[in-house]
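A single protein chain has been omitted from the complex, and every remaining protein chain is retained in its original position.
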Amino acid sequence: MSLVYVAVALILLLTILAGLIRIVRGPTPADRMLAGQLFGSTGVALLLILSSVLRVPMLLDTALVLVLVAQTAILVFLRNLWTVSREKGGEDASEP
Amino acid sequence: MEEAAIVGMKIFDGVIACMLVWLAWRLSTLRDLFQAVVLFIVFGLIMAVAWVRLGALDVALAEAAIGAGLSGALFLLALGRMMREPGAKNGAELKGPPSTRDLPEKGNRTSFMGHVFLLGFVLVLTSTLGGVLFSIPLPAQSLRAKIFAEIGNSGIGHPVTAVLLNFRGYDTLLEIAVMLLGVVVLWSLGASRSPQGVLLDDPILGASARLMAPISIVVAGYLLWSGGDSPGGAFQAGAVMAMGGILLVLGEVRFRFVPMSSGLRSVLAAGLVVFLGTGISAMGMGGRFLEYPRDWAGTLIVLVELAAGVSIAAILLILFMGDKPDQETSPGDRVI
Partner (left out) sequence: MPLNLNVWLGHALVLCSIPFFLAGTVGLLRFPDVYSRIHAITKADNLGLGMVAMGLALQADSWTLSAKLLAVWLLALVGSSASCHLLARSALRKGVAVWKKPR
């Protein structure tokens, strides 16, 4: 096991930990989804590093799956939760 | 350097464990449901890493695809639909910048005695489980040796897939049946709004969906095939394919979706039917139900995985998309 990679894995985990603060605080919903997006990429990097640390090449498949899946949450959020009504030409009264 | 690396990984595991506990506590007690859903997605991600550390790669794959991806999307979808219900807290005109306080909140608060009771219950449960855990003699007895002894007879190289689809195939058959039942229940609930939501009207949306969706299908096929010798299999492949389909739906790519067509229903049922078929044909070849003969096991399992993978993809996609069309619109076709 390479010590360098273990250190990198720990640092990545700590950045995820720090990013949680934005989820808790973030004033707008976009801030929270943003942090989620960052976690997705950091998680992928973490899985890649772990695949080298643990000498398990199959982890790359998990990283691949995570990458493909990371986009959908934001898209669902933008289309169904945080919407802007086109007819009223601006903010809809019933959206946050 | 080795000891330092091992200590480092122990710290890593400790941080992951603490994060899991904190995340679980926080997202259960939050009143702001949107924040809870985002934390749930993060929880799924950290859980996937935890599964990796526990050596369960198949579960990590499934957790990444379903826990962090599909479940998060479904929760957000549900939240969006809840907001448009008459009972939600959003009747008034919005003043000022958008805030999450207008999203639906959870219901009644628990009383003090309720908290005491819950705490006592959790403590009893934890101490019982802890006592059981620490009283297990080491080395722990597991079925590992027995599985590897029999794996030659199963027709599959990867032990997890062998257990799922051969040794305990009955459980998997029932799981697929339950998922199909989910679709039946969903369709009997009646019409609901399309998950497409509001039009985003942005070319980048369609472009990225058109790029990622076919790659999802290829990766799903790869996972399905490699499930024989390495982590993968029908559930993971089906989930990834479903996510690709969801990307297409959200990406405003036009395709024909005929909700109750016989083609769709055949695909949905295919997994269960093929699985039952192989089980019955195993009886025909001189065994009991689902007892695959040694020479045919590999082929039968590949057949089942193929059918189940496609079925599961269709089931998960339908669970996301909903419903029958409204009765007023033209029956049958719906162009998305």
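Chains here go by letter, A and B, matching the order in which they are written, and residues are numbered from 1 within each.
Note that a residue touches a chain if its C-beta (ideal position, glycine included) is under 8 Å from a C-beta of that chain, and two chains touch if they have at least 3 such contacts.
Because the structure is predicted, anything quoted here is derived from the model rather than measured.
Trainee: Considering the entire complex, write down the shown chains that touch the omitted one.
Mentor: Answer for the hidden chain's contacts among shown chains: A, B.
Trainee: By the contact criterion defined above, which parts of chain B meet the unshown chain? Give residue numbers in ascending order.
Mentor: Touching the missing chain: residues 97-98, 200, 202, 204-205, 207-208, 211-212, 215.
Trainee: Could you list which residues of chain A touch the chain missing from the display?
Mentor: That gives, for chain A, the contact residues 2, 4-5, 8, 11-12, 15, 18-19, 21-22, 28, 30-31, 33-35, 37-38, 40-42, 44-45, 48-49, 51-52, 57, 60, 63-64, 67-68, 70-71, 74-75, 78, 82, 84, 90-91, 95.
Operating definition for what follows: only the chains that are shown with their structure count from here on.
Trainee: If we count contacts the way the header does, which residues on chain B are in touch with chain A in the complex?
Mentor: Residues of chain B touching chain A: 1-2, 4-6, 8-9, 11-12, 15-16, 19, 26, 34-35, 38-39, 41-42, 45-46, 48-49, 52-53, 57, 60-61, 64-65, 68-70, 72-73, 76-77, 79-81, 83-84, 90-94, 97-100, 102-103, 195-201, 205, 208, 212, 215-216, 219, 222-223, 226, 230-232, 236, 240, 243-244, 246-247, 250-251.
Trainee: Can you list the chain A residues touching chain B in their complex?
Mentor: My answer: residues 1-3, 6-7, 9-10, 13-14, 16-17, 20, 23-24, 27-29, 32-33, 35-36, 39-40, 43, 46-47, 50, 53-54, 56, 58-59, 61-62, 64-66, 68-73, 75-86, 91, 93-96.
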